[in-house]
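With one protein chain removed, the remaining protein chains of the complex are shown where they sit.
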Amino acid sequence: MSSSAARYTYLGPEGTFTEAALRTLPEAATRVLVPMVSVPAALDAVRNEEAGGALVPIENSVEGGVTATLDELATGTPLMIYREVLLPIAFALLVRPGTRLADVKTVTGHPVAQPQVRNWLAANLPEAVWESAASNADGARQVQEGRFDGAFAGEFAAPTYGLEPLVTEIHDAPNAQTRFVLVGRPGRSVAPTGADKTSAVFWLGDDHPGALLELLQEFAVRGVNLLRIESRPTGEGIGRYCFSVDAEGHITDRRVGEALMGLKRICPQVRFLGSYPRADETTPQVRPGTTDEEFAAAADWLGRALDGRA
Amino acid sequence: MSSSAARYTYLGPEGTFTEAALRTLPEAATRVLVPMVSVPAALDAVRNEEAGGALVPIENSVEGGVTATLDELATGTPLMIYREVLLPIAFALLVRPGTRLADVKTVTGHPVAQPQVRNWLAANLPEAVWESAASNADGARQVQEGRFDGAFAGEFAAPTYGLEPLVTEIHDAPNAQTRFVLVGRPGRSVAPTGADKTSAVFWLGDDHPGALLELLQEFAVRGVNLLRIESRPTGEGIGRYCFSVDAEGHITDRRVGEALMGLKRICPQVRFLGSYPRADETTPQVRPGTTDEEFAAAADWLGRALDGRA
Amino acid sequence: MSSSAARYTYLGPEGTFTEAALRTLPEAATRVLVPMVSVPAALDAVRNEEAGGALVPIENSVEGGVTATLDELATGTPLMIYREVLLPIAFALLVRPGTRLADVKTVTGHPVAQPQVRNWLAANLPEAVWESAASNADGARQVQEGRFDGAFAGEFAAPTYGLEPLVTEIHDAPNAQTRFVLVGRPGRSVAPTGADKTSAVFWLGDDHPGALLELLQEFAVRGVNLLRIESRPTGEGIGRYCFSVDAEGHITDRRVGEALMGLKRICPQVRFLGSYPRADETTPQVRPGTTDEEFAAAADWLGRALDGRA
Partner (left out) sequence: MSSSAARYTYLGPEGTFTEAALRTLPEAATRVLVPMVSVPAALDAVRNEEAGGALVPIENSVEGGVTATLDELATGTPLMIYREVLLPIAFALLVRPGTRLADVKTVTGHPVAQPQVRNWLAANLPEAVWESAASNADGARQVQEGRFDGAFAGEFAAPTYGLEPLVTEIHDAPNAQTRFVLVGRPGRSVAPTGADKTSAVFWLGDDHPGALLELLQEFAVRGVNLLRIESRPTGEGIGRYCFSVDAEGHITDRRVGEALMGLKRICPQVRFLGSYPRADETTPQVRPGTTDEEFAAAADWLGRALDGRA
């Protein structure tokens, strides 16, 4: 393993949920884990061959898509997704040792954390003033420095910053989760496991009404379910979008491959972001008529039909 | 050429429009043309290898599909279509020499002829009684025998039966045409000409609402236009249908092949009836994204995507 | 009841299945039943106010749509359907008294009967020559006159023509049925019964690919199931069709009404043929979101939304 391949970057600083997610991956144990200041920085290290992979958040069950990640994957030098990690999200209110709840007048955390603790704040610290930090861990650091009284972060971040978790398991929404992806330079997709996911970005050609409907029909007619669809501005002005999509199945599944080819033909631009195992290990229900065996049988039939032997 | 291959059957008797259509085919000049009493008889001669081909009517611009032909092609020992012929339809009123219009009290003709001369009859022979004959030529024969006063048939049938055309160019609908197909035993389809047609029959699996919509979408999503769609009862009871379809393009066109495979996968039964040159020589407008080149480019892209080189 | 309203015409002559179907209607007992020589004649009597109604066959589970009826209803002076009758079809072979099966060399019947007895003929009278008659009853009359040895007709026709049923219950397809409709001059549709059917004819505007798909989607999006769809030539040339459709439900069902209005807007011509009770008394499964109550609730909601009270 080259020294750069041995490095994995992640959205830092140390003590973020992203680091916690990265440490759930077995290969993390054999890599040097390098915190970066931003998603673009983490990914650029991979692009520049300074790292073999980068773990970044891509979707949050409360806040939705992480737009920095979605946009970085959609544009610039191509990257691909090789793994995903789902992490249940619960915040701790980290304070300097000795701080009591009544002492907390100012709190901080990543902007994404704010809607996830909003109700808790209203109920428990209605007078506390929120100010956003660059990351949850950065908020913890600022509490350490005395700039704020409390920081919402993962409980695991407390020791790094000499703080104490005053309250734990804070999350307005039950079952809140964040999804992270392990991104690398383009290469062969991971072999199918039977419970896979395929990510891609599609640009719609002209702005004709119904273009999105056509995009969805390319999936639907081959029985490929969509797990996520997110519109992102192309940057060409209000009303111009591309679509970031997760579909059920693997690019080597015939129904997925045919759908991707169909989309490749009707979209001016398609970016394949990889097929990889689903973290939830859910095996898809394959619609009758769309298994690989049925695709192969239909191809055989077509060959025979051509010769008059169908 | 074996003696049976040298024989072409057709829907007789001599003097039918079908014979006239058959004689427009260059190869007819080198075949023995054998009139048969019915469409099934003409086709069974091919099935039984007593003939190399059979010309039968399949569609009429006034009367619609010729159900005997549609049903014979859909069921039983498979057959395939290799050519089509379009014939403008105009009737002559054939009478025994010396008959005047005022003498015509009874008229006959094939049931399909009746709606095509109905208005003419109402205007010119409002009192005449119509009785159907087994074919237009059979009607002519019965006029010869004295059973009826006039027969509607092709003008070309007059000499065969010793009759005279009293009135010609009778056709209620302008531009009335009949489409005939040359049917043979299954074999390799004729090579694509660029202006081709593909015929097939599709059975819908269960009777769920929307099954027909799904069938049409398999064509639509690949940009394959339908030229004809006809529901036919499957014989399993009111409300159970199969669909006889003509689509634009040739089975070797990638968009047509993929649509047929898609239908093969969702339909419990598909019968391919052949790809053959369009008699009207109309070149299709191919929707952007559905040319063979675009299919090939998308397949290349998929291969590269699989390897991370897209 | 005026004298003309007291008359019901039907596709004659006496002894046809149509007469048998008509006699299953309670109101037939109080009407004068008048056989007519053809479907157009039976319907024209209604148009001309010489009869209050006409019973004609419209669909056969073996032969498909009765094109004369479909085309008569689609064109000319408008008519409407008020009732339907389903009759199981079984033929008897009617012969002159004393005829044995071995004596039967020639047989006749309506052309529609032929495919329904073809297999039986092949198995039991392989040498017998078939010639078509204008109707099954007319075939019986010709047997009476000695022109043929046997006629396929309803067993009930035997006494009318002094014949005997030599074999009964002949029908190649099990469960063969014919559907008849009672047609009258346009008027208010029969009140909904909960198990209703709506018939209409739709012309497609221009010949753009996907026009049929759009037609079906107007039904699908409102959850209206199609029971029958039949393409019919418009008479303007090969490739120009209108569609004759039976849909589940009654014009007063909100989902059916909205679908019809949608079709009225996209089709250059629509002909409503009536809503009437289903002969099979099948109550439809109404898709969630398409009941009258849900339509009414959505309309209420829209009104409130307009006022900011939704």
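Lettered A, B and C in written order, each chain numbered from 1.
Going forward, a contact is a pair of C-beta atoms (placed from the backbone, for glycine too) under 8 Å apart; a residue touches a chain by one contact, two chains touch by 3 or more.
Just so we're clear, the structure is a prediction, and the values are computed from it rather than from any experiment.
Enquirer: Please work out which displayed chains the absent chain touches and list them by label.
Expert: The undisplayed chain, in the complete complex, is in contact with A, C.
Enquirer: Which of A:14, A:164 or A:230 sits in contact with the chain that's absent?
Expert: Answering carefully, the residue with contact to the hidden chain is A:230.
Enquirer: Touch as defined at the start, partner being the missing chain; which of C:156, C:203 or C:295 qualifies?
Expert: Of these options, the touching residue for the absent chain is C:295.
Enquirer: Which parts of chain A face the unshown chain closely enough to count as touching?
Expert: 38, 40, 59-64, 67-68, 71, 86, 111, 115, 118, 131-132, 134, 173, 175-177, 179, 209-210, 212-213, 216-217, 220, 223, 225-233, 235-241, 280
Enquirer: At which residues does chain C meet the chain that is not included here?
Expert: These residues touch the chain not displayed: 78, 80, 185-189, 217-218, 221-222, 251-252, 257-258, 260-262, 264-266, 270-272, 288-290, 294-295, 297-299, 301-302, 305-310.
One rule holds in what follows: only the chains that are shown with their structure count from here on.
Enquirer: Going only between touching chains, how few steps reach chain C from chain A?
Expert: Counted as steps through touching chains, the separation is 2.
Enquirer: Can you tell me which chain lies farthest from chain C, using the average of the Cα atoms as each chain's centre?
Expert: Farthest from chain C by mean C-alpha position: A.
Enquirer: Report the inter-centroid distance (CA atoms only) between chain B and chain C in whole Å.
Expert: 25
Enquirer: Round to the nearest whole Å and give the separation of the Cα centres of chain A and chain B.
Expert: 57
Enquirer: Which residues belonging to chain B are in contact with no fewer than two other chains?
Expert: Residues 217 of chain B each touch two or more of the other chains.
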